[in-house]
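Note that one protein chain is taken out, while the other chains of the complex remain in position.
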């Protein structure tokens, strides 16, 4: 898997909700090599503060070499990224890590919470390339409220998926957790792909285990290099430690020592 | 002398030449208190790199509370400032330091080199408020080439001053140093105000001393606080050290131990 | 949530009671007056003066400061007005500033320190002495008092003997074992320790091949040094039983809280004053808001609350 460093031009900037931004970049090298679930390390600016790159999932790629990131402003780095405007450039390193295993036959389920939805959309698009019937694949999406979720839900719907939503405030879909929507779904699928807050992934992983359904989760860790060099991005695995940027970010739920 | 900290809105941004920028800010508190030759400490951004404020002379103020800065991009801090656009805010501390002594009667001469012209324009405007006849006051301006100088020279001309220019490349006025223009001028004036590169100020100071003409110079030093607290902005004075932000930036040429 | 006004920010440094735990650090706040237009001094826990010596000092030749990544180097060379002028002129304003006044003292010999302490004792308006032991001992080959435990103890004991004021010894971080330094200073009679002073650093101008500071080396301060400072404060707070004042790179209320949690009873803010002259007051407000959000009633309840597994 070749990695590239690419100065990508920003083509478009969308503000999906307060402090949720979607950037479209022209990054032909990274886009062409990307697989769903992989991520890029983004250099935040020229200053040494912040110093380190920030990891972001690849939200989607186009055949023309465009690539999207979807992120939420949570701190200094994302605040800098939110200030970028079309025409400016962003320095990317990628594609990095091990992505989702693409299932060809049996129905799958995608479960995304908050910004965890980002890599799932790329996955959702790429799965279609294998001639699947998305009507049979449930997509469960959760967020704080309607504003953050509506557009993303529409886009999955437009791909043909069987979309179900949940919001913390009840403004869209089920009023509650996205995990509440799992029960009717699990018996119908053979594999669940999940990305979102840790507690949510832990619940989904446990429910899949109980139901005998395969489950892939996308984990986060603080990262310095994204390349397997610093050994900083450790998570506890069932056997010793694993490094998110190298063996992950996508793991079989069974490999993870859930806390 | 009261100092203020003010979040000033940027009203206008002009690029006079490659990497020479003039910002117009709305800073009513600082503007109202400012005296020519004083400066402001500007916070460069939110990041801790660069950490310290940067000192800039007050280029001019308006009765309506606007204030201009004129600066050249020379490093990281000025590079950040050059990126600012109208509508954004800039955090100012000022007015700081001791400015020029305003002469009421006899003719004076203003000598500015490069960005040293910045405080002289404020001085040139303020001198007029004392009912002087600017036709009798020579203004000698020097820069690398025509592009950097033309507009500023026009503005002094518009105030009615007797403007003479010099450029390193001969594209405007005298081909050579601005100090070459001093000879015919010195016998006609009783005081020279000078701001520009150190070697230029040293020459002007020496020539004024020889001619028995009073001379005020505006010095630079690395500054951390601008408030007289850090004691970092030292220059050698005829008696011990002086602090540029407190006893200066404007000094009598005779107080300075020229190197 | 607690009501904003109910929150108790008072702390004690040995015998001294402070309105809140946020002080301005020595050498970064002048003699207080320099900041009076820009910050409400009576909102601060206290102000530490620029270091004072027996005689006035001119300081080092320029250049004296240079910016570094998230920090700065200074080699001011301890320029100050001398103790007589300080008492006569600078104390006039400080006395009326409505805040605690800590006088930072420095000398070239143990005797210097003792004489300074004597002269400052009994001066109205001085609440405590902070003893800067980072200076070279000119009588003993110029090795800094702050790097040799025996010398640090001797300075502390002589100041202790010379004054009834609370004595705070300010530690240098340029040592192998900061906890050992704190311990000897405690044994020698200090009421409290403050740390860290600056790390020794250097910068070079590649074009001229000259040091950027005329003094060649200087003291590194600012956010860059915060992790080192916090580690040392934690090590010292675990070791001594006198109060610890945390210093080093503090620029936000969050930074200050880290030091309090690590065991500091108060903090000093230095370089950040240059960037934001009202930062000390803002840190006081930020600590109050934090405590309110956490439903805590007193800042004292957060001091030393670091949870370390198995320790």
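In order of appearance the chains are A, B and C, and numbering begins at 1 in each one.
In the analysis below, a contact is a pair of C-beta atoms (placed from the backbone, for glycine too) under 8 Å apart; a residue touches a chain by one contact, two chains touch by 3 or more.
On a predicted model such as this, the values are computed, not experimentally measured, just so you know.
Participant: Could you tell me which displayed chains border the chain that was left out of the figure?
Facilitator: Hidden chain contacts in the full assembly come out as A, B, C.
Participant: Among A:64, A:187 or A:240, exactly one should touch the missing chain; which is it?
Facilitator: Hidden-chain contact among the options goes to A:240.
Participant: Spell out the interface residues on subunit A facing the chain that's missing from view.
Facilitator: Given the touch definition above, subunit A has residues 2-5, 43, 48-53, 93, 221-225, 227-236, 240-241 touching the missing chain.
Participant: Going by the touch rule given at the top, which residues of subunit C touch the chain that is not shown?
Facilitator: Touch set of subunit C with respect to the missing chain: 68-71, 73, 147, 174-177, 199-204, 206-211, 214, 216-217, 220, 222-228, 230-231, 234, 249, 254, 257-258, 261-262, 290, 294, 302, 305-309, 311.
Participant: In the complete complex, which positions of subunit B touch the hidden chain?
Facilitator: Touch set of subunit B with respect to the missing chain: 48-49.
Keep in mind that, in the parts below, only the chains that are shown with their structure count from here on.
Participant: Between subunit A and subunit B, what is the separation of their C-alpha centroids in Å?
Facilitator: Distance between chain centres, rounded to whole Å: 53 Å.
Participant: Per the centroid of Cα atoms for each chain, what is the distance between subunit B and subunit C, given in Å?
Facilitator: Computed value for the inter-centroid distance: 37 Å.
Participant: At which residue positions does subunit B touch at least two other chains?
Facilitator: 48-50, in rising order.
Participant: Using the touch definition from the top, which residues of subunit C touch two or more other chains?
Facilitator: 69-70, 223, in rising order.
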